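Moving on, here comes subunit A:
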Amino acid sequence: MFFAANAPRIEVSRFDYRALWEESSTYREKPHGKLEYILEVEGIRVEFGGIVAVDNAGFRLRPGEILAVIGPNGAGKTSLLNVVSGFYKPKSGRVVFEGRDITRLPPHARAKLGLARTFQHSELFKHMTVAENIMTGLEPWRRYSIVDAAFWTRRAQRWEEWAREKAERAIDLLELHEYRDQIVEGLPPGVQKRVDLARALAQDPKVVLMDEPMAGLSREEKEDLARAIVEVNETRGISFVLVEHDLEVVMDLCDNVVVMDSGRVIAEGPPHKVANDPRVIEAYIGG
Partner candidate 1 sequence: MPAGVFKETYLQQMAHLRYPIHVYSAIAALALLAALPFMAGPFIANKLAFYMVYLVAAIGLNITTGLAGQISLAHAALMGAGAYTAAWLTLHGINILAAIPAGALMAAAVGTLLSLPSFRLKGYYLAMASIAAQEILFYTYQRWVASDQYMPVNDDAKVLLGLELGEGKLLYYTTLALTLIAVWTAANIGRSSIGRAMKAVRDNDISAEIVGINVTRTKALAFAIGSFYAGLAGGLLALHLTAIDYDNFTLEQSIDFLAMVLVGGAGRIIWGSLLGLAAIMASQSMLEMVFEGNPMYKYLVLGAAIAYFVVKEPEGLIAVLRRVKEYFRLWPYSY
Partner candidate 2 sequence: KGGTTATPTASPTAAATQTATASPAGTATGTAGATGEKTMEINVGLLVDLSGPTSDVGKDYAKGAELAFKYFNEKGIYTKDGVRVKINYVKRDYGYKPPKAEEFYREFRDRYNVIAIVGWGTADTESLSDRTAKDKIVYISASYSAKLVPKPFNFFPAPDYSTQACAAVTWMSQKKPGATVVLLYDHKIAYSKSPIPAIKAMAEKLGLKVVDVDLPLKADEASAEAAIREAMKYNPDFMWCGNTIGSCSLAARAAAKLGLNAVMIANVWGFDERFPELAAADVKGKVGGVSPWIWPEYAKDKPGYRETYEAAKMAGMKEDEVNLRVMQGFMNVWLLVKAISMVDSKTLKEKGGEALKEALESSCQGEPIKLGDITPEMRYCPGKHLPFTSSYIVVYGEDGEFHFEGPITPEGVDCVKATLEGS
């Protein structure tokens, strides 16, 4: 596929983009060889003025795994995800990414390490085109200064070319060609979700956190999105953490499931096992 190991690299004279590719591209022959867990989240506690939203919860994610976090509304799933992506500061607990403690890191720094995230509601840059949205995700890897930008130096031009090419690959993957130069505001919600994912994938992340990716999508759109997730997971070894209410999707896609209720983890394990856990049925699935 487009991201395969032997994808042709652009050769640009005098400018070593190979390093840049290496830095941002997570594709390895054997992804994440040594580490057992790529993301470890332990003992997280989040409070909002007295309300305990997350209470000593956590999960561990193996490289290449698709993990689902499910649980009733208000269980603290989004809050937990926000802690992982850095948007909320936990009261206690830690987030370890590739063996490195990132609990105190600001969100934008985490993105650069390879932790991407999509949103529950469309959080795209609505006045920009699809291509621009995706390219914006590459800003952390910008390799030229404001002076280069102002005078549009070779350096700036080269980088822009590189970024655009990377964006094109994400566009290919998610079949967004027809929307490439359209402003995202007003695109169908399903397409917006795809753009959101493309923006994340263009960053060559190691882990993608997705908050209710399937909410509000039709069956057909859900299938499209699922296909994309499975594909990058299989071909590039990208791991996923999905917060999702659609149990069918969870059962079909995920390797492991974590179930939360009232801020705590009440069960975890493979989907079929969890689905039959009485506590889960009681708290989440219902009779």
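Methods note: contacts are C-beta pairs under 8 Å (C-beta built on N, C-alpha and C of every residue); 3 or more make two chains touch, one makes a residue touch a chain; residues count from 1.
The candidate set was assembled so that all candidates are chains of the complex that A comes from, given by their letters.
Everything numeric in this text was worked out from a predicted model, so none of it was measured.
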Complex partner of subunit A (touching, any copy) among 1 or 2: 1
Touch list for subunit A against partner candidate 1, complex: 8, 10, 85-87, 106-112, 116-117, 119, 123-128, 132, 135-140, 142, 144, 146, 149-152, 156-157, 159-161, 163-165, 168-169, 172, 199-200, 203
